[in-house]
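For reference, the structure I am asking about is given below.
Note that one protein chain of the assembly has been removed; the remaining protein chains are unaltered in position.
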Amino acid sequence: MKPRTFGYLLKEGFKNIGRNKVMTTAAVFSIIASLFIFGVVLLIVFNVQNTADTLDSQVEIIVYLKDEISEAEVRKIGKQLEAMNGVDEVSYQSKADALRAMKEQLGDSGEILEGYTEETNPLPRSFSIKIHNPEWVRAVASNIEDKPWVETIKYNKEVVDTIERVTSAMRNGGVVLVIILAVVTIFVVSNTIKLAVISRRREISIMKYVGASDWFIRWPFVLEGAILGIIGAFIATLAIMFFYDSLLSKAGGFAFFVTLVPIEQVFKPIILSFLAIGIVVGILGSVISIRKYLKV
Amino acid sequence: MKPRTFGYLLKEGFKNIGRNKVMTTAAVFSIIASLFIFGVVLLIVFNVQNTADTLDSQVEIIVYLKDEISEAEVRKIGKQLEAMNGVDEVSYQSKADALRAMKEQLGDSGEILEGYTEETNPLPRSFSIKIHNPEWVRAVASNIEDKPWVETIKYNKEVVDTIERVTSAMRNGGVVLVIILAVVTIFVVSNTIKLAVISRRREISIMKYVGASDWFIRWPFVLEGAILGIIGAFIATLAIMFFYDSLLSKAGGFAFFVTLVPIEQVFKPIILSFLAIGIVVGILGSVISIRKYLKV
Amino acid sequence: MIEFINLTKTYPNGLTALSNINLKIEKGEFVFIVGASGAGKSTLIKLILREIVPTSGTILVKGKNLAKMKRREIPLLRRNIGVVFQDFRLLNERTVYENVAFAMEVVEASRKEIRRQVPMVLSLVGLSSKAKMLPSQLSGGEQQRVALARAIVNNPSILIADEPTGNLDPDTAWEIIGLLNEINCRGTTVIMATHARDIVNSLRKRVVTFDRGVIVNDRQRGEYPDEA
Partner (left out) sequence: MIEFINLTKTYPNGLTALSNINLKIEKGEFVFIVGASGAGKSTLIKLILREIVPTSGTILVKGKNLAKMKRREIPLLRRNIGVVFQDFRLLNERTVYENVAFAMEVVEASRKEIRRQVPMVLSLVGLSSKAKMLPSQLSGGEQQRVALARAIVNNPSILIADEPTGNLDPDTAWEIIGLLNEINCRGTTVIMATHARDIVNSLRKRVVTFDRGVIVNDRQRGEYPDEA
C-alpha cells in the first residue's frame, strides 16, 4: 500500500464518521454506555477487593501466656512468634494492659474491677498476632497451640472461616462479573457497529464491484471503529470519574464497612481498560461485521 | 382499521423478525445484555437496602436505672417506654441478667467476677430500647434523659450517625444508579432498534410512496419491538436468576455483613421491571426511530 | 384531473428543475412527457405524488391543492395514483407476489380480493412464473414489470409511469404499452415519461415536451420532437 493510499483511507475513516452522524452518535453512545456500566462494576470490584484486604489484615490470634513464665522468657517467645511463617506483626499485652483494656471495655461498669491492682489481677499476659493471609491462621495457630508456655489460645474461627470463604467468593464473583461484562460490552458495541455496517452493505458491495481489495474496503471501517472506540473511552472515563467523585464526596470516604478506594488509584486502570476495550471492540466489531459483506 | 388489517400487521411484525435474523438477534442480545447489567445493579440495590434495614433495626438505646427505684416502679417505667413514639421493642435486664451477660462477654476472664452474687453486684438494672428508625434515636434519647429514674443513658451516637448518613446516601445512590442504568438500557436498546430501522429506511420510504399511512408502517415495527422486548426480558430474567442462584449457593446466604435477599423475593420485581423496560424500550425504540423516515 | 398553474420548482441547492409550468391533464387522457435527460420529467412526477412540494405555484390533483394538503392526507392521494418509478422501488426483502400484494394490503383490501387480483396482474405483465422470487433474482426488465404490476393492481384513477420501457426489449416494451393503452381505454388517466421515440411516434397521443424546465411543445396526436 502506498503511503498516500493510507492517508486516503484514514481520511475516509474520518469522513465516514462525519457522513453517518446518526450512526456515529449511536455507536459512540453505545460504547460509552457499555463502558460506563463496565466501569461501575469495576469500581465495585476494586472496593470489595480493598475491603477484603483491609479485613484480612485484621485477622489475629491471641495467645494467653501461663503466669509462671518469666519476663525474660516472654521476650524470647515474642521473638519466636515474630519469626514464624505468615506472621505480620506481634504485639504484647502485660497484666496492667489487660486490666486497662478490660476496664475500658466495660465502660461505666468498670468500677466492678476496682478491687484489683495492676500486678495482682488474675488476667493473663498475652500476645496478639496479626496474620498476613487468613488462610494461614489455622496453620499458625496449630503451630503455637502445643507450646508449653501457652495457657490458652484464642482466634475467631468462624470469622476467619467466613472471611476466607466470602473474600474468595467475592474475588471469584468479581472476576467472573468483570469478564461477563467485558464480553457483554464487546458484544453490544460490536452489534452496534455490525448494524452500522449492515446499513452500508450496499456501499461495501459496490466498492467490491469497482475492484477494491478487501483491505482497501476494511481499512476505513477499522480506523473508524478505532476512532469511535477512543472517543467513547475518553468520554466514558470522564463520566465514570465524575460519578465516582460525587459518590466519594457524598459518602465521605467510607460506606458501611467498606473503605472506598481513592479516585487517583482507580483512574489509571479504568482509563487503560476503557481504551483497550474501546479500541479492540471498535476494530474487531468492524472487521467481523464487514467480513460477511466482502464475499461478493 | 379493519381487524383483518391488524392481523396482517401483526403477521408482518413476526415476519420482520424472521426476515432480519441478524438484526433480530442483535437487538434481542442488546436487550438481554442491558437488562442483565440492569439486573445486577438491581440486585445490589436490593441487598444494600435489605442490609440497611437490618442494621436500622439494630439501633438501640440502653437506659440504666437508679438502684433506689422499686420493682413496681420499674414495671411502670417499662410500660411508659413502650408507649413512646418511635419505640419498637423494650427489653428489661435485671441485676442477675447483667452479671450473666458480663461474665459471658468476658469469656475465660469471667472468673474475675466470681466474688459477686446475683443480687449484690454493682451492675445497674437496664432497659434496651429498639428504635424503629435511626433518625428517631436522638429524639427518644433526649426525651428519656431527664427522667428522675435514669442513672445514665447509653447509645452509640457515632454508629447512629453513620448508619443514618450511609443508608440514606446508599439509598439515594442506588436510586440514582438504577435510574441512570434504566436510561442507559433504554438508550442502548433503542439505538439498536434505530440502526435496524435505518437499515430499512428504503423499505419504509417505499411503503410511503405506495400510499401506506404512518400507522400502517409503524405497527409492524412497534409489534416487532414489543415482541423483541418480551423475548429479551424473559431470557434476561432467566439469566440473572441463574446467576443470582449460583451466587447465593456459593455465598451460603450471606456475604460480609450483608444478609442476601432470597431469590423468591427478587424474582417478581425483576421480571416485572424487565418486561416493562423490554416492552417500553421495544415500542419506543421503534416509534422514535421510525419517525424521521416517515417524513417522505 | 391534474392541473399545474404557474408552477416553479427550485431544489434546495438552487437548481431550478421546472419554471413557470402551466399544464392541464383531463380525466382519461394519455399523455407522453418527453424531453432530454435532466429536463424535469421526474420532477414533475414527484410533484404530483407530493414527494416534493413546489417552490411557487399550484398543483391541483382531483381538485385538491397539494401544497396545502395535510400530512395525513398524503397516503390517500397516493392510493389513487399508481406509479412505475424510474428506479422501480421494489421491496427487496419481499417476493414479487408480496410486493404487488402489499399495495393492496395498504388499502385494506380483503384477502379474497388480493388472492384474485394479484395473480391476474402478474400474468398480465408475464411474470406468473416469477411470483415467488425476490427482486434481486430478477432481470432488470422483470423488475420493471413488477413495478408496473404493483402500480395497476388497485385500479388507480391515475397511472404514472416514469420510463416504463427503459429496460425492456422492443417486443416486451410494446406489450407493456398495449397494456397501458388498454388501462387508459378503461378510463384511467395515463401519464408516461419516456425516451422511446418509436413508441411515441406510433401511438399518436398527446405529447408534452420539456426542455430545461420549461414546456416547449404540447400537442394532441404529437410526435417525438427532433431536436437533433
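Just a few scattered comments:
Letters A, B and C name the chains as they come in the text, with residue numbers starting at 1 for each one.
FYI, a contact is a pair of C-beta atoms (placed from the backbone, for glycine too) under 8 Å apart; a residue touches a chain by one contact, two chains touch by 3 or more.
Quick caveat: nothing in here was measured; it's all calculated off a predicted structure.
Every shown chain touched by the omitted chain in the complete complex is listed here: A, C.
The missing chain, though absent from the display, is touched by one residue of C:35, C:82 or C:156; that residue is C:35. The hidden chain makes contact, of the residues A:139, A:183, A:206 or A:272, with A:206. The chain omitted from view is touched by exactly one of A:8, A:29 or A:234, namely A:8. Interface residues of subunit A facing the missing partner chain: 1-2, 4-5, 8, 19-20, 202-203, 206-214, 216, 296.
Against the chain not shown here, subunit C presents residues 11, 13, 34-39, 41-42, 86-87, 133, 137-142, 145, 162-163, 166-174, 195, 197-198, 224, 227-228.
Simple rule for what comes next: only the chains that are shown with their structure count from here on.
As a whole-number value, the distance joining the C-alpha centres of subunit A and subunit B reads 24 Å. We define each chain's centre as the mean of its Cα atoms; on that basis subunit B and subunit C are separated by 62 Å.
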